[in-house]
Each structure stands twice: as structure tokens, then as C-alpha cells.
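Of the protein chains in this complex, all but one are displayed in their positions.
After this line comes chain A, so read on.
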Amino acid sequence: MNATTTHSLELVHDIEHFLYQEAALADEHAYNDWLALWTPELLYWVPCNADNIDPTKKVSLIFDDRPRLEERLFRLGTKHAHSQNPRSRLSRIVGNVRLHNFDPATGGEVSSRFNLTEVRTDRITVWAGRQHHVLERHSDTWLMREKRVYLVNNDSVLGNMTFII
């Protein structure tokens, strides 16, 4: 199905804007503002070795509920997170946005692609993949209940991925 044609351009634009805002806060290491984009219950998941793993049986790169995510951001906020000192300089492009099972009044699923350039200590790394958001309508704003990141190289040798992907 052509996912976007059933929705108004206004809605699509609104969702795209949310994804761009999320990407900008992640790129800027704005941990508190980024955390504020989440619902109280949440799942931040980056699978490893394959896209379709069962996280209760296989290891992930990140499988955070709210306490684990808050702990991650707390640690990054200390002065001693050496692998982010200096921080990665990040710039990501988000595109190919498609809405799935989406109700403009309550929310639904959004898939997109991202291409993230990272520069740290004179080393340049390209991260790319699909991302999958579950968004919920909360009064006048959207919030993320799930964010899943499917890296194209999640089965490869990976370096430092301690920033918000």
C-alpha cells in the first residue's frame, strides 16, 4: 500500500517535523530535551546481528526501557563518560518517511531512513539504516513510545556507539 496517500499532507509534514526535531536533539546531545520526547513507558531498541532477533533470547546493541535509558543519559551527562569526551560531532539526514496504521487522533507507526555522519577525534564514521517510531498523541504534541534502529551493518564489527543513535 502507498502509505502516505491516505493521510493529509499536513499530518505527514507534522510527523516529518517531529522526526527532524528528534534527530536534531540527538545530534546536539540535548539529552534532557530528547528524553522529554518519550512517553513514560518506552522502548529504545537497536538490534544486533540481524534485524529480526528475539531480544529475550539474543543480545541487542541497545534494549532500553525507561530506567535503563535514564541511566544511559545520566552516565553520558557525567564528566567521566570518556568515550564521549570529546563528544561525537553528529549530523543526520532523515528521509523516506512513511506512515503505517496511523490514526491522526491517536498516533501509530512511522518508518524512515537515516544517514548519520559522525566525526570524533579526526575519525569519520557513517551510520545508516532504517528507524521505526511508534508515536502517540499527547494533548498538543507527539511522543515516542518506541524507537527501533536497524543499522545496515548491525552484524559487523562496530566502534564507539555511545551517542544517541
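Assume contacts are C-beta pairs under 8 Å (C-beta built on N, C-alpha and C of every residue); 3 or more make two chains touch, one makes a residue touch a chain; residues count from 1.
The rule we apply is simple: contacts and distances are computed from a predicted model.
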The complex's invisible chain, by UniProt name, from "(2Fe-2S)-binding protein", "ABC transporter permease", "ArsR family transcriptional regulator" or "Transketolase": "(2Fe-2S)-binding protein"
Residue of A:25, A:62, A:97 or A:116 touching the missing chain in the full complex: A:62
Touching the unshown chain, chain A contributes residues 46, 48-49, 53, 55-63, 67-68, 71-72, 74-76, 78-83, 156-162, 165
